[in-house]
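Have a look at the structure that comes next, please.
Note that this complex is displayed minus one protein chain, with the remaining chains in position.
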Amino acid sequence: MAAFDATARRGLLLVSPTFVYVLLLLAAPLATVFAFSFWTQDFLSIDYTVTLKNYQEAFSDPIYRTLLGRSLLIAGAVTTVTVILAFPIAYFVSFHVAPERKALWIFLITIPFWTSYLLRVFLWKVILGFNGVLNSSLIGVGLIDEPITLILYNANAVVITLAHAFAPFTILPIYVALERVDRSLLEAAQDLGETRVSTFFRVTLPLAMPGVIAAVLIVFIPTIGDYVTPRLVGGPDGLMIANMIQTQFLKLNNAPMGATLAVLSMCAVTLVSLVFLMLNRRYLKTS
Amino acid sequence: MIGLTNVEKYYGDYHALRGITANIPEGEFFSLLGPSGCGKTTLLRAIAGFEHLSGGSLTIDGQDMSRIAPHRRPTNMVFQSYAIFPHLSVAENVGFGLRKRKDINRDARQRMVDEALDMVGLSGYGSRRAHALSGGQRQRVALARALILKPKVLLLDEPLSALDKKMREQMQAELRRLQRQIGITFVLVTHDQEEALIMSDRIAVMFDGQIAQMDAPQTLYRRPSTRRVAEFIGVMNFLPAARVGDEMFDVAGLGKAFIDRSQVMNGAGTDCVAGLRPETLSILFDGSDVPDHSFEGTITDRAYYGDMTYYDVVITPGTAPVTISMKNRAGRPILEPNTKATVAWDPRSLIIFGA
């Protein structure tokens, strides 16, 4: 038993500074937020009576419901679009690019994302805007006469911008999963009479599924909490729950309501993630 | 030299070593042989100091090792993966352990490194990078690196398992030569019974954290103490048998014979099992005299190995065949399946185990 304890002690010792840090700066604050969600704001002070009033308000006031619903909807749309757009790229780099040039491609894909996130979102506003790059170019070449207004200050703009913002975070996990696919399995499938297309659906895609699920979660989770994009390109109809959380905390000075909304969005995120992880597990079991 | 007394090792609830007791004298080439998970590597690592014992004692040269850290023990180890430091040159690898020795200056160190490289046949490789070496060369660097510190015991953890067959055979001979030359104790862990037989002075066969048998190679092969040891080392045919007299046994298909007490293992009661190695049986070709002990059978299968041919012979239809190995000598035909054959056997090479 002595050896077990010795290595265990050494491991715990090494991990403890990080763990203590996380306990103090993440676990404790999260617990505080949770506690806040059961308190209420009484003008300048906090009423510490435990109540479900905030939750009732969050569910009954249509604005919160709309925002949370919209956040989920937009996050879902962003995730779908991003993953569908990204999969062929990951597949292309993994299957059709020569091994010695793969690193270069991955490098090329990641470079744009080392510019300031804020500026990238802002640049999309410039591109999609009424007098923006897209409209002025399209008018310039005579394709359209009037600027397209469908693509700025609404949910579409948010989807386009975020699909761009999360591109590498979806491509990379899918690429890694595809790289792990043993190529001889594909040959075996074709040897056993599958066509190239059916091989893709019966062998490649199931094996790449963990990467796809990872990509889905990597996009979905931060999107729910995104604050910058809806604010810059979303317009009034593109605002999301994170904007409301920010408003509650910083503008309305109603921390308990902000906390409630934060807890609700965390619950939503957790729920959706769990559903996806379970789907993945079942999918892997059946195939 | 190395004294192990009732050594116990637990990993949580898992009992990895169960009451290991052994003495390994100075200058012996000692092997720990067993299937994976039998505890042989754990025992080796315990001697090196990488595993703490849960019970029992370990002494080296009469000195208790329980409070001695691995880097202070008079042992050095050759790791299964060789564990060559990838960022250092061959010479830096070999000289690694000498840097701590204040009594050895630069020149002396250089000389010792050269000597060590020379000893393992790698003269002139000193400036190479470790990852530019082949498997066999890494193995030699690992050996030189351990031996340069003049340990009292060299521990080898499956050192040859990553090499191809030719290279492995060459290294087996070389390790054996090195051990005789420097005369220190070698403790080798291996799962390859042939390797253990070829190289060792003595072998401990381990199953489930226990030593099943500890003997010289010939004894181990000729007189395995249990059926499990016999099965693990080489090939053996097992036939049901019964004790019909004090030293008289009736073996199924072979008939009755006197078996010397030394061939009867502990635990053999009235019902027992007779064990015969394939090479102790021989098919009689046309024209040979039929000896006292022989039986008739039908060849059901054969496998040609070049130097040898292995035959499966069924004695009584419906029973399992016995395997017989025959040297392919000039003028000796290769028999086809479904041929009748007369097989000679010798009671002196038969072993009786408990059922």
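Here are some notes:
When the chains are written out, they are named A and B in that same order, and each has its own residue count from 1.
Here is the rule we use: contacts are C-beta pairs under 8 Å (C-beta built on N, C-alpha and C of every residue); 3 or more make two chains touch, one makes a residue touch a chain.
Basically, contacts and distances are computed from a predicted model.
One chain of this complex is left out of the view, and of "Aspartyl/glutamyl-tRNA(Asn/Gln) amidotransferase subunit C", "3-oxoacid CoA-transferase subunit A", "Glutamate synthase [NADPH] small chain" or "Spermidine/putrescine ABC transporter", the protein name its UniProt record gives is "Spermidine/putrescine ABC transporter". The chain not shown here is touched by just one of A:Gly132, A:Gly211 or A:Gly234, and that residue is A:Gly132.
Of the listed positions B:Leu149, B:Ile182 or B:Val314, the one in contact with the omitted chain in the full complex is B:Leu149. Note on the undisplayed chain: of the listed residues A:Ala58, A:Ile74 or A:Ile106, the one touching it is A:Ile106. When the full complex is taken into account, the listed residue touching the unshown chain is A:Val228, out of A:Leu186, A:Val203 or A:Val228. Within subunit B, the residues in touch with the undisplayed chain are 48, 50, 69-72, 75-77, 79-81, 83-87, 96-97, 100-101, 129-132, 142, 145-146, 149. One chain of the complex is left out; on subunit A, the residues touching it are 4, 7-12, 14-19, 21-23, 25-30, 32-33, 36, 85, 88-89, 91-93, 95-96, 102-103, 106-112, 114-120, 122-124, 126-127, 129, 131-133, 136-137, 140, 164, 167-168, 172, 175-176, 179, 217, 221-222, 224-228, 232, 242, 245-246, 249-250, 255, 258-259, 262, 265-266, 269, 273.
As a convention for this text, only the chains that are shown with their structure count from here on.
Our note on geometry: subunit A versus subunit B, Cα centroid distance of 57 Å, whole angstroms.
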